[in-house]
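All remarks here apply to the structure that follows.
Omission of a single protein chain aside, the complex is shown with its protein chains in their original locations.
Labels run A, B and C following the written order; every chain starts at residue 1.
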Amino acid sequence: STDEPVTGPSGGPPSTGAGTGEQSKFFVSADYEAELAMLGATATGPAGKPWEQVLNPTMVDTASFKKAGPHKICFSNAALNNPWRQVGFKTMQAEVETHRDKIAEFVHVDAEGKDQKQIADINDLLGKDCDALIVSPNTTATLTPAVEAACRTGVPVIVFDRGVDTTCPVTYINPIGGYGFGHVGAEFVAQKMKPGGKVLALRILPGVDVLETRWSAAKLVFDRAKVDVVGVEFTDGDPAKTKKIVDDYLQRYGTIDGIWMDAGAVAVAAVEAFQDAGKPVPPINGEDQLDFLRMWKDQKLTAIAPTYPTYQWRTPIIAALRILDGEQVSNPWKLPQPTITEQNLDEYLDPDMPPLHYAMCGCTGLPGYPQRWK
Amino acid sequence: MQDTLPRRALPVRAGGPLPILAILGVLLVLVAIRQPDFLAPASLMSFLGRSAPIILLAAGQYFVIVSGEFDLSVGSLVTAEVVIAARLIDGDPDRTWPVMALVLVSAAFVGLVNGLITSWLRVPSFITTLGMLLILVGAVYLWSDGSPKGELSEQFRRFGRRAVEDVPVLGRVPYALLIVLLLAVLATVLMRSDFGRILVAVGDNPRAAELSGVRVGRTRTIAFVLSGCAAGVAAILLGGYSGVSFQAGSGLEFSAITAVVLGGVALGGGRGSVAGAMLGALTLELLFALMNFFGVSGTVRPAVQGAIILLAVAVSAARSPSR
Amino acid sequence: MTTPGDVGSLLDLRAVTKSFLGVRVLDRVDLDVAPGEVHAVVGENGAGKSTLMKIISGGYAPDEGTVVFAGEARRFRGPRDAGRAGIGIIHQELALLPDRTVAENIHLGHEPVRRGLVDRREMRARTSALFASMGAGPVPADALVGDLGVAQRQLVEIAKALALDARLLIMDEPTAALADHEAELLHALVRRLRSQGIGLLYVSHRLAEVFALSDRITVLKDGRRVTTVPTAQTTTNQLVRHMVGRDLSGYYPGRADPGDLGPVRLTVQGGGNAKLRGIDLRLRAGEVVGVGGLQGSGRSALARALFGVTPFTSGVVELENRPIRVASPRAAMRAGIAYVSEDRKGEGITARQSVLDNALLAGRALGGAWTGRAARVTRMRGLLDAVDVRSAGTDQEIRFLSGGNQQKVVLARWLALGPRVILFDEPTRGIDVGAKAAVYDVVRRLARDGAAVLMISSDLPELLGMSDRIIVMREGRIAGQVPAGASEADVVALAMGAVAAT
């Protein structure tokens, strides 16, 4: 017998980068255009509940999955190894609690950031009579065969956050995405910095699609604006490493006029590096993590925070229940992806939450708030 | 594996800090050529300050290595202490001092446990401290639900972040640098004391030491405690420098061991100086800075680092007489 | 005397020279062995016998000189090379792996292979055949060597050398660990091998067997060949004179007069542990008590029990009439007992530390006052001078010193503590004559200053020359005691199992 996916594995997405010769293979021009278009689109769905809203919905039929409750919902999680995922997972658990009547059991398996383990985990879950399977894949290409195998068992599969290279899941849920994130940050930095200045791009790690797309969009902006990107460095999300890198660049170039980041986790460390060196903090982008938002407010930074909201962790549960009720859902399910600017900054500042909490958790109304997230 | 024919005796005492000083000198010359401003007081001070934690960890690791053991747990100990400090202080400046004391005491305690397991249960220290690495990381994640909570106070952070301002000539002198200098002097004095000499003797030949009345297990345990303490101080400086994160100490054990070996200290014990170990750490940090000045891409740096380590260690292995 | 280089010789060494860390251990040594000849090599401890054997068998490369084997000049790249050429060796120190079986040890490096796999049945069969050919009792081929006793290990070592089908077989003190009847077996084996035309190099301190077995004898002294003589043309006395190089009288410092003896320092009653049984012992201040016995008879075990390394598990130990428990070396040191191990490299020195650090090690370990540390260093420098340590300075790493000077440093380490009881285990092993004399002086001086001295030695003349009385050990017990002035024969008789003479 075999668990092999019928379609066989597929490679990475084709690299079409018309006019962007230097782009990485992660750059898909059509997706890029679509995402930028979505930044301006209005979402449908209940107001004030962005996790239920959809941008450009394309509904799919799910009648074949209709099933009487209560359900057993299974979740194969890539990892719980950073605050973003921790906040998201707590939000997901709280969401599950709001559906106690419909969800009899919620099974969660943590792959600890290992592709190999996640493939085994998915296989394991397939033997557990799950009514729906939610997957947050660790790596796009390598998890594709396992997700395909899951689809073939007939269980409704819902993928969110990072994607897979197959359309077999019932739906793929995530916010607008990396191109949007990267573009917003880069546009801001390019506009606010002194013309012809030097930008340092700080990245977490290579190879994760949602992060790669952020950088490829940013690169496009900087190329067009003829900004001098003096360095692209990986920080591993380590604040100490970040500070050292920024410090070194300040040594080397005397001044840096803009900082672009593909994720906000180490934004505070980057800002501190300027402060500690006694240099003015240049235009910078972070994310919706509270430590950065507070610093932005307190230090009056020239900043912006594109987001990749953690409220997206609520949506897979909602989607699963809708699918099991036979209701139509959108595929892909694109969630709004708000940007925090100087104008709306105050809305997101919550002095009671811990510094590494993400403002866009959409969790204030959920059971256990705020204690669960502290 | 190796022939046992002793090679010709060397005029230089093996394990001394001379070779590492030579490497450091070469790197400094390269810096001076490529980025002369780096050697200006302001940037040099900041460089030394931010290098303080790894220098301390190298010193701590030195005690353990020179006594013939390994400590793989220091990186995760640093992480654990930073995370614990943040959660306990939770932004409240009044808790700074008690928590700092707790950090030091608990780090020493972890060292004590490492030492006791190694010398009483006779578990090779590689395994003891590997297990401890897993336990510490797991426990601290478990305790904090997988993401650091709370916040370090400004008072806590100043040791790793702030400086004595307006010093003549030097400008800002980071507290971290002062702390590391103080501890370096203490470490050097310690290594010249009876205890220090005994520690090296234990690493050289534990049987001979034991038959001369040395309490080998106790001596090695103290070395682990010292390594734990160094990790505690490093945690205070590193937490201060960059704030709380789960990455705070990751991989530092390997950097520290590498630094110690670069500094002329023999794995297996019995040879090398604590000054050499600390200079090894400084050299490693300078190497990173240099790679930046030469624009070596971040992703290629590990390769350059690996090549230089292999080269440096191969050269000194070829120079030193076989055991 | 036969001139080296006779036509038809199997092995022919010319002017072989070897230095370790700058110390010349072999100095232009010539040696030849004919097929079917047993050529004995004798000399004091440290004369260079084992080093020479290792050079012949490829363990070391000579610094200078040539090795001609079977008519061909050779430069062996290693023991494997020599083994292939037909040279087998039984090492003085057992070269066996305790975690491997007898058969695996015997065949290490030349395992029989069938269809690509090690043929274990063949290995077992060959092992049994080897032991049978040696006339030895059964040693289980599948036993772990670590589970065997020392005599059996020695047999394994011999079998291992025989397994090679060597044309030249080197035996470096093969009978040292063997009881009489086992030694007899070995002698028979040697004769049989000789009759098969195999050349044998036979190193031994047992002069009786040297005379019984060998055709020619070469005497080494301080790394030089003193003489090579046909066995039939020499006598024990001549040989000893060649070995020692001077008259033995006057070599050892004077003994204690009965009036010099002080109170009883140390007594043991019914002492026993895994290696020792029923030890009754009394050491008085001012006396040097020698300990004789064959290798493996428990002499070191006695010293190690007294020093708390492997403590007595039964019996009573009293120091100056107060019962003490010596559970560790540290406890022994606190009680005023010192111990100079027979294994200087493994247990005596910390090779890469300085002379001074080595000398201060015990004092530091006992710790105590922070004050007076400078004085301690000054005192130690004086002491190192007093025992005449020759080094490039007290900062020099001790491994660069000659064995004798290393030993003097170890002595200084203990002298500084002013021990009331001091245990010497083979204190002159592997050190040169001059250093030996210095060691003897120190030993005697310690006794005169009121210490009780226990001195283990395998060197019978030394034992007889130094001791005020000699206790002889056999199989973990004290077999008996002989007074000062006894003969070698008296000691050997006791050691070999004769009834106590006194």
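In the analysis below, a contact is a pair of C-beta atoms (placed from the backbone, for glycine too) under 8 Å apart; a residue touches a chain by one contact, two chains touch by 3 or more.
As a working rule, contacts and distances are computed from a predicted model.
Colleague: UniProt names the one chain left off this complex as which of "Cysteine desulfurase IscS", "Ribose transport system permease protein", "Heme exporter protein C" or "NADH-quinone oxidoreductase subunit K"?
Modeller: For the chain missing from the view, the UniProt record says "Ribose transport system permease protein".
Colleague: Going by the stated contact criterion, tell me the shown chains that border the hidden chain.
Modeller: If we consider the entire complex, the absent chain touches A, B, C.
Colleague: Considering the complete complex, identify which of C:65, C:78 or C:461 is in touch with the unshown chain.
Modeller: Answering carefully, the residue with contact to the hidden chain is C:78.
Colleague: Identify the residue among B:40, B:139 or B:167 that touches the chain left out of the display.
Modeller: Candidates B:40, B:139 or B:167; residue touching the omitted chain: B:139.
Colleague: From the list C:113, C:188, C:208 or C:392, which touches the chain that is not on show?
Modeller: Checking each option in C:113, C:188, C:208 or C:392, the one touching the absent chain turns out to be C:113.
Colleague: What residues on chain C make contact with the chain left out of this view?
Modeller: Residues of chain C in contact with the hidden chain: 59, 78-80, 83-84, 89, 91, 95-101, 104, 107-111, 113, 116-118, 120, 140, 142-144, 147-149, 152, 160, 274.
Colleague: Need a quick check: the contact residues on chain B for the chain that isn't drawn.
Modeller: The list for chain B reads 1-4, 117, 121-124, 126-128, 130-139, 141-142, 146, 254, 257-258, 261, 266-268, 297-307, 309-310, 313-314, 317-318, 322.
Colleague: What is the set of chain A residues that contact the non-displayed chain in the whole complex?
Modeller: 1-5, 8-12, 24-26, 80, 107-110, 112-117, 119-121, 123-128, 138-142, 144-145, 149, 206-209, 212, 234
Basically, only the chains that are shown with their structure count from here on.
Colleague: By C-alpha centroid distance to the whole-protein centroid, which chain wins?
Modeller: Taking the mean of C-alpha atoms per chain, the most central one is B.
Colleague: Among the chains, which is located farthest from chain C on the basis of C-alpha centroids?
Modeller: When every chain centre is compared against chain C, the largest gap points to A.
Colleague: Mind checking the centre-to-centre distance between chain B and chain C? Centres are C-alpha means, answer in whole Å.
Modeller: Chain B and chain C have C-alpha centres separated by 44 Å.
Colleague: Which whole number of Å gives the spacing of the CA centres of chain A and chain B?
Modeller: Whole-Å distance between the two chain centres: 36.
Colleague: Centroid from C-alpha atoms only, then distance chain A to chain C, rounded to Å. What do you get?
Modeller: 74
Colleague: If you look at chain A, which of its residues touch at least two other chains?
Modeller: none
Colleague: Specify, in ascending order, the residues of chain C that touch 2 or more different other chains.
Modeller: Residue numbers touching two or more other chains: none in chain C.
Colleague: Using the touch definition up top, name the residues of chain B that touch chain C in the complex.
Modeller: 3, 5-6, 9, 13-15, 194, 197-198, 200-201, 204-205, 207-215, 270-271
Colleague: State the interface residues of chain B toward chain A in the complex, per the touch definition above.
Modeller: 35, 37-38, 43, 46-47, 50, 53, 145-151, 161, 238, 241-248, 250, 288-289, 292-293, 298-299
Colleague: Which positions of chain A touch chain B when the two form their complex?
Modeller: Those residues of chain A that touch chain B are 80-83, 85-87, 90, 206, 232-234, 236-245, 247-249, 251-252, 265-266, 268-269, 272, 276-277, 291, 354-356, 374.
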